[in-house]
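Beneath this line is the structure, given in structure tokens, with notes to follow.
Every protein chain except one is present and positioned as in the full complex.
Now for chain A:
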Amino acid sequence: MRMSVTFGTVVVILLVLLTACAGRAASSLHDGMTPTGVPQGMVEGQSRTIILATTTSVQDSGLLDALLPRFQEETGYVVKVIAVGTGQALELGRRGEADVLLVHAPEAEEQFMAEGYGQLRFLVATNDFVIVGPVDDPADVREASSAVDALRRIAATGATWVSRDDRSGTDLLEKRLWQEAGIDPRDQSWYITSGQGMGMTLVLADQKRAYTLSDRATFLAFRSSISLVILAAGDPALINPYHVITVNPTRFARVNARGAEAFARFLVSQVAQQVIASFGVDRYGESLFRPALVPTVTPQP
């Protein structure tokens, strides 16, 4: 009897502690949602939140961490970042589950716009893809004249290739390159699929001493923990453009159109473009993304 009384008391104390803890956690959550120095009343209620569906590379590289605080300070909007890969990001946009997208698969994006799911689309930044592989380079990819030629050499040698096969922007480009090379790599014993993000795919390729296609930013982030090296780069086919797309509010009533547009216009603003231009220099000695504002601006649809 005494035992259970003690137990009951402790449970009550625990519950009280939990509630106190809940209050604290809730308040710190609230702090996170209200960046300091935000002019209150600029935006109100639900419309204060924007859901951004994005490719993983801009989150994994840390670019968003550099951009978002400025945007939140400037406008008072809170951005919920869902880093999922380009294919899923576009799919979330098609269903109106996201307000704005940051993606890198030009052909799929153009289809998205043509189907009327998007409203605004701006070029935000570019970087490039690289073909990486083991230092001893059994397929002589170093001698390749183009990205397509590199793939042909890998297929001819039967050297192991790791594909992400996750419908990300990188994966879509890889599939297109194989098509251009006139090779159907599926079902080949040297062609393995990881189904994972870029970083984990690089680690897998490194362990298997295989070749793979990577965006330069992720490769630089992983360079110190793997022994793969860049073997082919510079082909215009390997340019990697990132676009921001706002989801068409006429199709989905609940989309936060104002917030989405504010975010899209922020990304191509002078301030954001300067952040992008210098991002990564301190850590990798070179910038990971090239800003878009200076060279070209995609014509508005």
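Note that in this section a residue touches a chain if its C-beta (ideal position, glycine included) is under 8 Å from a C-beta of that chain, and two chains touch if they have at least 3 such contacts; residues count from 1.
Note that in this section contacts and distances are computed from a predicted model.
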Message: Leaving aside the chains you can see, what is the UniProt protein name of the one that's missing? Options: "Secreted protein", "Phosphoribosylformylglycinamidine synthase subunit PurS", "ABC transporter permease subunit" or "Biotin carboxylase".
response: "ABC transporter permease subunit"
Query: Out of A:103, A:205 or A:221, which is the one that touches the chain we can't see?
result: A:221
- request: Kindly state which of the options A:118, A:169 or A:197 is in contact with the chain not pictured.
  value: A:197
Task: By the contact definition given up top, give the residues of chain A that touch the hidden chain.
output: 3-4, 6-7, 10-11, 14-15, 18, 21-22, 24-26, 28-29, 32-33, 46, 51, 56, 59-60, 62, 65, 80-83, 95-97, 197, 199-200, 203, 221-222, 225, 252, 254
